[in-house]
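With one protein chain removed, the remaining protein chains of the complex are shown where they sit.
Every chain is named by a letter (A, B, C, D, E and F) in the order it is written, and numbering of its residues begins at 1.
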Amino acid sequence: MSARKKTYTLAQLNHSLERFIRDNFAYKQFWVIAEITKAQEKNGHYYLELADSKEGKRIAEMSANMWFSAFTQVNRRLNGELTKLFQSGNKVLLQVKIDFHTIYGLKLNILDVDPDMTYGDLERKKKETIKRLQTEELINKQLDLYLAPVIKKIALIGSPNTSGFRDFQTQLLENEIFNNFKIKAFPAAVQGEKAVTQIVNAIAEANLYNVDVIVIVRGGGSKMDLHVFNDYQMAKAIAKSAIPVITGIGHETDESVADIVAHISEITPTAVAKFLYVRAAVFRSNIETSFDQIIKIVQGIISGRKDEFYHLNKYLGHYTKDILVNHQQQLKDIIHEIYIESRELLDAERSRLRLQLNKIGHEALNKIELKKNLDLSSKMDKIEMFASSLMDQNRVKVANLNDLLAYLNPEELLRKGYTISTVDDHELNNLEGDFKGKKMRTLSHKWLVESEIINVKPSK
Amino acid sequence: MELDKNLKYDEALEKLQEIVTLLERKEITIDELSGKVKEAKLLVEFCREKLDETEDEIKKIIKTDQED
Amino acid sequence: MELDKNLKYDEALEKLQEIVTLLERKEITIDELSGKVKEAKLLVEFCREKLDETEDEIKKIIKTDQED
Amino acid sequence: MELDKNLKYDEALEKLQEIVTLLERKEITIDELSGKVKEAKLLVEFCREKLDETEDEIKKIIKTDQED
Amino acid sequence: MELDKNLKYDEALEKLQEIVTLLERKEITIDELSGKVKEAKLLVEFCREKLDETEDEIKKIIKTDQED
Amino acid sequence: MELDKNLKYDEALEKLQEIVTLLERKEITIDELSGKVKEAKLLVEFCREKLDETEDEIKKIIKTDQED
Partner (left out) sequence: MELDKNLKYDEALEKLQEIVTLLERKEITIDELSGKVKEAKLLVEFCREKLDETEDEIKKIIKTDQED
């Protein structure tokens, strides 16, 4: 440090730098991507702190500003979105030129802004948040909570001066369908840097009260405003709320992360109010309908029973009469059958008698016929036969005697010349002993001779 | 010689038999001989007539029966 | 010859049988023969009449019944 | 011939049957025959009367019923 | 003939059926016939009375019911 | 005959139904008939009262509801 050195004043150095930068960069413009770490507005001018990070480490920083005229022009082109783009945390694509001021140092002067870059970045961030919530199992956590069919105590989180906040209350308390609600407001900014913190706090606060539901409302706004509701911290607070959260944060197309995480999300605060009073009304109507239904069915059952009863009673009479008539008929049938059977029996008996008598007559006549044919005729035949036999026999007998007579008749022998001689009427041949000297009579055909036996000697 | 009109067939037949027996036995005397023979002949005729009569009668009886 | 009017059919039939038996056994003389045959004839007629009478009676009974 | 007035139908019928059996077995003489047939006729008539009486009674009983 | 006053309808009906069966099977003599028919008639009358009584009772019951 | 005071409507109805079925099928004797009808009548009254009571109670409930 003791050596004589060429020295400059700071002003000289800064002037030199100023010159250098002006000479080299004054007319050059660059499109730069950076993240806004801080944004501030003063008298219509915007002052931003930009940074660039790599793997969580900051590797570049620079301040930037946008003068009122440029801002107004660009903001008009972007439909007022520019203020929303200039929010810390946003990644932005800026057209800048480099400025060096001897007092304020190096700065970027913003000439133009390309919002698409930021939007894309926001979308990416939203996706990352959703993914994280999913990983942490927070995304559907609210759905585990019980949402009563009738919600009467409501914690309302929102900005009290916004139309959304007022609309919600008006709808809820002044509709003609159901308005028996109690609302406790938990004011919180719904846009801007403080919004997330305030809403997170409001949710925590509301959880300490005996409310049925937490309603977060916002009266509509820009795309960049909505980005607040994509915040991870807020989503986490909603997811972890022990009380069901209903969102009505007024948007047209894009659903915010808060909507996704909430138990129920409606498009507008009015819609949330309607949801709540309709829910109560539906419940009431269900109750009444059920009761009416019960009454109707019960009346139906009773009248059905009465009908059933009427019929049973009628059948009772009918069937009883039927039975009695049946029995009367049965008795009549029995008597008739008895009559028929009796007559049959009598008729059968009559035929039997006739048959018997016929049989008797037939047998008797048969017997007579038999007697006539067999007895009498046969006997007569026999008599004839035996008589004839007797006659024949006698004829033979007489004939035989006649023959014998003819044979024995001596007259024929006498005629032929033989004679018959007898002694004492005995034939000679029959004589025995001495009959000499006796008188013998001899008969011939012509003569009867008497003689005395002189001599007798055997003829052979 | 005449036969007794009341003579019965059986008696006649008996008599005839007797005469025939007498003739067989030659127990007839020469004096009786021609009378007996004549009587026998008469008896034969008698019997025959009787038989004929009886037969006729029977035939008549039977006939009337069969005509019934 | 007359038959006892009180004679029964079976008695008559018996008598008839007796005659048959008599004839069969030839225990009858020729003299009795035609008489017996006549008697038999009478008996048969008697019996037949009896049968006819009975038949008529029966027929009458049966007939009147069938006319009922 | 008269039938016992106290005779029952079945007894009468039995008697009738006996007559039939008697005739079937030919255990009857001609002399009894017409008598038996006559008896049968009487029995049949008796039975018929009984049947008619019974029928009348039944008709009377049934008639009063059917007039109800 | 008298019916037991304690007789039940069904018993009476059964008895009637028995009589019918008896008649159908002809297991009855002519002598019993009119008696059985008379009995049947009594049973039928008995049954009818029972039926009439029952009908009256039921009418009374049903009537009071319909007057409600 | 008395009904059990603790009898339920459905039991009573079932009993009634049984009786009606019994009657419809004619599975009942004449002797039992009037008894059964009487029982049915009691059941009918019982059921009717129960129904009327129930109806009244329900009407009362509805009425008070409509007055709200």
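Heads up, the rule we're going with is that contacts are C-beta pairs under 8 Å (C-beta built on N, C-alpha and C of every residue); 3 or more make two chains touch, one makes a residue touch a chain.
Keep in mind the model is a prediction, meaning the values are calculated, not measured.
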Contact residue for the chain not shown (choose from A:Leu173, A:Ile302, A:Leu365 or A:Met440):
A:Ile302
Selected residue (touches chain absent from view) among A:Ser16, A:Ser53, A:Ser69 or A:Asn286
A:Asn286
If I consider the whole complex, including the chain that's not displayed, which of A:Lys184, A:Arg395 or A:His426 touches that chain?
A:Lys184
Among the options A:Gly44, A:Gly80 or A:Pro149, which residue touches the chain absent from this view?
A:Pro149
Interface residues of chain A (partner: the chain not displayed):
148-150, 152-153, 155, 178, 180-184, 207-211, 242, 280, 283-284, 286-288, 290-291, 293-295, 297-298, 301-302, 305
Missing-partner contacts on chain F, residue numbers
8-10, 13, 47, 50-51, 53-54, 57-58, 61, 64-65, 68
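Following the convention adopted for this analysis, only the chains that are shown with their structure count from here on.
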State the superposition rotation angle between the two copies chain D and chain F, fitting on C-alpha atoms only and giving a multiple of 5 degrees from 0 to 180.
55
Select the chain at the greatest separation from chain D, using centres from the mean of Cα atoms.
A
Using C-alpha centres only, name the chain that sits farthest from chain E.
B
So the centre of each chain is just the mean of its C-alpha atoms; given that, what is the distance between chain C and chain E in Å?
66
What is the distance, in whole Å, between the centres of chain B and chain E, each centre taken as the mean of its C-alpha atoms?
99
Distance between chain C and chain F based on Cα centroids, please, to the nearest Å.
98
Touching two or more other chains - residue numbers and ranges from chain E
13, 30, 33, 37, 41, 44, 47-48, 51, 54, 58, 62, 65
Chain A: which residues touch two or more other chains?
313, 316, 320, 324, 327, 335, 338-339, 342, 346, 349, 354, 357, 361, 364, 368, 371, 380, 384, 387, 391, 394
Pairwise, the chains that touch are A-B, A-C, A-D, A-E, A-F, B-C, C-D, D-E, E-F
